[in-house]
Structures are given as C-alpha cells and as structure tokens.
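My questions will all concern the structure given below.
Our next item is chain A:
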Amino acid sequence: MTKKSGPAGWQEITTGCVVLRSGSASEYHTGTWRSQRPVWNDQKCIKCGICYIFCPEGCVSQTEDGYFKANLDYCKGCGICAHECWPRAIAMVEEG
Partner candidate 1 sequence: MIEVRWHGRGGQGAVTSVELLAQAAIGVGKYAQGFPSFGPERRGAPVAAFSRIDEKRIKVRSGIYKPDVVVVLDSSLIGLVNVTDGLKPDGILIVNTTKAPADVKKELNFSGTVATVDATAIARKELGVPIANTTMIGALIKMIKVMELDSLKETVEHRFGRIAQKNLAAMKRAYEEIKISN
Partner candidate 2 sequence: MAKRVGMEVALAVAEAVGQCNIDMAAVYPITPQSHIGEHLSDLVADGKIDAEFVTVESEHSAISAIIGASGTGARVYTATSSQGLMLMHEILPIASAMRLPLVMGIANRAVSGPLNILNDHSDIMPQRDSGWISIFVENGQEAIDVSIQAFKIAEHKDVNLPVCVNIDGFQLTHMVEPVEFPDQELVDKFLPPRVPFASLHPSNPVTMGAFAMSDYFTEILKAKDEALKNSKKTILAVWDEWAKMFGRTYKPVETYKADGAEILLLTMGSMGETAEIAIDELRAKGMAVGLVKLRLWRPFPFAEIKEVLKKAKKVLVTDRAVSFGGPGGPVCGEIKAALYNEAERPAIYSYIIGLGGRDVTVGDFTSMIDKVNREEVNTDTYEFLGVRE
C-alpha cells in the first residue's frame, strides 16, 4: 500500500485545504484493495468497449489491437466490467 504523506500540523495545511499539485490522486494505488482481478478472453471479446465505459475507476484502456486491459495499479477488482460484459469475455480470477 502507498504510504500517504501530508502536512502534520494545522499550520501546514494549505488555505482551504486546496491540493495545488495536479494528478496527485494517481499516487494512491487503489490496486492494493483488489482480491480478484479481471482477465480478458480476447477470443470472446467483440471490442464493444462496455468494460471501458463501465469501469468506475477509469482504469480500463484499449490496446493497439483493439482489445481491452486494466491497469492493475488502480483496478480495485470490483468486477463491474465482468458483470457488464455480455459476451462473457471477462473472468474474475482470485489474486494470490
């Protein structure tokens, strides 16, 4: 798990607690929450992109050959992609 770092005392908190550095959320690797991971069967995949649309984490992307994959640094293993995939091309596989 990524160790969070931030101000210690109240005086060090930015005005309004504004996060001035963009993209800092990407440092938080939510993939550590995952107990199952999605595995695509490209034989069944019809490249419809439903998994990409439904992924609440935004971690599914399309590869150069048109199939899909998840960025496992951020995939929480929720299984929504597998649930929505109507050709049943995605299987949720136990981690570890």
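Everything below uses one rule, namely that contacts are C-beta pairs under 8 Å (C-beta built on N, C-alpha and C of every residue); 3 or more make two chains touch, one makes a residue touch a chain; residues count from 1.
These made the cut because all candidates are chains of the complex that A comes from, given by their letters.
Worth saying up front: this structure is predicted, and the values here are computed from it rather than measured.
**Student:** So which of these touches chain A in the complex, 1 or 2?
**Tutor:** Touching partner of chain A: 2.
**Student:** For chain A, which residues are in contact with candidate 2 within the complex?
**Tutor:** These residues of chain A touch candidate 2: 6-7, 9-11, 13-20, 22-25.
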